[in-house]
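The complex appears here without one of its protein chains, the remainder shown in place.
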Amino acid sequence: MPYEAWKDNEYIEKLVEELRANGTNVIVGSFDKLINWGRSNSIWPLTFATSCCGIEFVSLGAARYDMARFGWEVARSSPRQADFMMVAGTIVHRMAPVMRRLYDQLAEPKYVIACGGCAISGGPFRKSYHVVKGIDEIVPVDVYLPGCPPRPEAMIYSIMQLSRKMKVEKFFGGVNRKEKIADFLATHPEESMNY
Amino acid sequence: MANIQDKIAKQFPEATFEDGEILLVNIPDAKWHDLAKFLKEDADLHFDHLITIIGMDWVDKFGCVYQLSSTKYNTQISVKVATEERENPMIHSVSDIWKIATTFEREVYDFFGIIFINNPDMRRLFLSIDWKGYPLRKDYDMSPENNPVPTENERQEDVTYSYVEDENGNVEKKTIAIFQPEDYVVNIGPQHPATHGVLRFRTAVDGETIKKIDFYSGYIHRGIEKLCEGLTYPQTLHFMDRMDYFSGHHYHHALCIAYEKALGIEISRRAQVIRVLMDELARIASHCLFLGTYCMDLGATTMLFYTLRVREQILDIMERTCGARMTFNYGCIGGVMQDLHEDFVKDVKELLAVLPKNIKEYNELFIGNVIAKGRLENIGNLSFEDAISYGVTGPSGRASGWACDVRKTHPYSIYGGLDFDEVVYTEGDSMARTKLRIAEMEQSAKIIEQLIDNIPDGEYCVKVPKVIKLPVGRWFQMVEGCRGAFGVYIESDGGASPVRLKLAPPCLPLANVVDHITQGYKIADLITIGGSLDYIVPDIDR
Partner (left out) sequence: MYDLSIITNWIHELLLSVMPGWLATTIECVAIGVALLLVYALLALFYIYFERKVCAAFQCRLGPNRVGPLGLLQSFADMFKMLIKEIITLKNVDRFLFALAPYLVIIASMLSFSVLPWGNGLQIIDFNIGIFFLIAVSSIGVLGILLAGWSSNNKFTLIGALRSGAQMVSYELSIGLSVLTMVAFAGTMSVTGIVEAQKDLWFIFSGHIPAIIAFVIYLVAGTAETNRGPFDLPEAESELTAGYHTEYSGMHFGFFYLAEYLNLFIVSGVAALLFFGGWMPLHIPGWEGFNEIMDYIPSVLWFIIKAIVISFVIIWFKWTFPRLRIDQLLNLEWKYLLPINLFNLVLMVLVIVYGLHF
């Protein structure tokens, strides 16, 4: 997809500017480029779905949309081996600690896509007594993907956005991402759970 | 109906009756257990299927409405049991008469705090043990401070409680251990590839052999029933797509029929034909996905891609008419949202042309495979009696020999005038459940073939009042969803939103029966059996 076709270039440009302002030396920079090329082209999802959006995720893997083209088809069932978590479906109170735990079990660097209205804000169930009003209360979210459920094309778009985001991050001496996560975790304390 | 009423009145003079579409019997709690036994065991009544238990809060009193049906005579009856007590409401349990009642009563306890005396398992079903209050009570405090989003792991108890009544009528709380101390308990779910969503089985195993399963749900409980109480009638419809997301059309259908019945609206034949066409298309798509994911669970991943091919074709047809791939929101009060797309007939005919070829391929690829036979045959046998007692309807019930297709037993819409067979197998094993779904796809195709050339002209949606207010009363409607009989119960006080809207999903009994039919099998069989029952977790939890 050509650069001009993307709708949200200012966001990426802001990230790039931040990077430039911080400065880095050539060797580390080139290593970063190589690593970022690798990880932005190898995004393995965690098999995680609670409701309707999960079925669209299955369609995404099927022959018609075929996410294997981008190398995303290696869906891992174990969070330790996955790169990102597509929170597909409503998260309710009972599921919230489980989801947080899954997020904590993902190996760094890890990303979250909030997929569908329910995950973003609670969607049609926002008024319910048992629904979390947006998963960003529990985990830091990288990409928000609206829809109820989002079409598979939209899912491809969201993962491509994630891939773009990975490309402009620093991995070595990685500051621009880890700090944000650290801030989030400080306000949403990690529990002393026995993994 | 009068006959039934006389019979009950003779035996139970304290019972009072309310007429309606379905006869309703009022019975005091003290006599309820006896009546239940009588209703089930009397040869002329034979109410052996408990469809659902509807917990009620009438502000001045608590109670339950039991929906019963007879598998022999296809009659229905409602029984109302109430208690004046608000602090500590108690009703006698019927879990020894209908096995599914154990779980239904847990659900009522969870929502209303009504304790069932003699029920062996009085835990909450959907909410965590530390949840404050009972959400479906009218005086429930909805404020989020009351029950904040938990950040810590849920507290877990390895015991359950039972309120047992002795001969003198004293009720005593007893503690029962779920697992034995020597059991090796493996936790399967809520995040597990084979539970088809977020269901959790705590499984006690001996080596690889399953000894006992304790099932936990509520990981996607969104409180749809409570939400409906605050919405107008047309607004409640859109939740139907989000319960069993493959049976969206069917569930819409059920609720629409119930509303139209209440409002006395007669809809056009065109609208009825469109609804039936959509129902059957959705059934084929759902069974396709079942077959694919089921084979994937068993390790034959490739099958998924062949079945999804047909499903995508059906989704295309639906998308053209309804405008969405999954949450259609197509049925509405008075008919359907918009008219059929101009290419609809052509597209459906294309589908019908490729379907037999695909079904043949599925049979060759999977059903005929020697490994699949070894994995499925004689695994997870469910007997005829158990199927009824556990309320296992739909394809899973029919595989056990129970002819429970609502389209045949209580025909609705235009199904009475259509020519199709109800497929019934008697083996009751996983293989029968799988084969039956493939056979049902053929029957659905048969229905579509009959209708596709005869879509009558007319309006697709009749005129309905701007503000819809149901008259005072209660209505119950069942339809045959993709996974079994789906029922809706509406109680109205004449206002613009329902007093109580109970959704009786088919998947709760399906998940409930897993413990019963997996005992003694291997862990791998749990996946086989669970997959063949084909429950959808958001449908269980609502």
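A and B are the chain letters, set down in written order, and residue numbers restart from 1 in every chain.
Here is the rule we use: a residue touches a chain if its C-beta (ideal position, glycine included) is under 8 Å from a C-beta of that chain, and two chains touch if they have at least 3 such contacts.
Because the structure is predicted, anything quoted here is derived from the model rather than measured.
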For the chain that does not appear here, which of the shown chains does it touch in the whole complex? A, B
Contact residue for the chain not shown (choose from B:R375, B:R398 or B:R433): B:R375
The one residue from B:V164, B:L231 or B:A300 touching the chain left out of view is B:A300
Hey, which chain B residues sit against the chain that's not shown? 184, 186-187, 192-194, 208, 295-302, 305-306, 309, 366, 369, 371-372, 374-375, 522-527
Touching the hidden chain in the full complex, which residues of chain A are there? Just list them. 34-35, 37-39, 41-42, 62-63, 66, 68-71, 73-74, 76-78, 80-81, 83, 105, 107-109, 171, 194-195
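Definition applied: only the chains that are shown with their structure count from here on.
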As a quick test, compute the distance in whole Å between the mean CA positions of chain A and chain B. 34
Where on chain A is chain B touching in the complex? 47-52, 54-56, 58-59, 62-64, 77, 89-90, 92-98, 100-102, 124-125, 127-132, 137-138, 148-149, 151, 188-189, 191, 193
In the complex of these two chains, what residues of chain B are touching chain A? 126-128, 135, 140, 142, 147, 149-154, 190-193, 197-198, 218-224, 226-227, 230, 238-239, 241-242, 245-246, 289, 293, 304-305, 308-309, 312, 325-327, 537-538
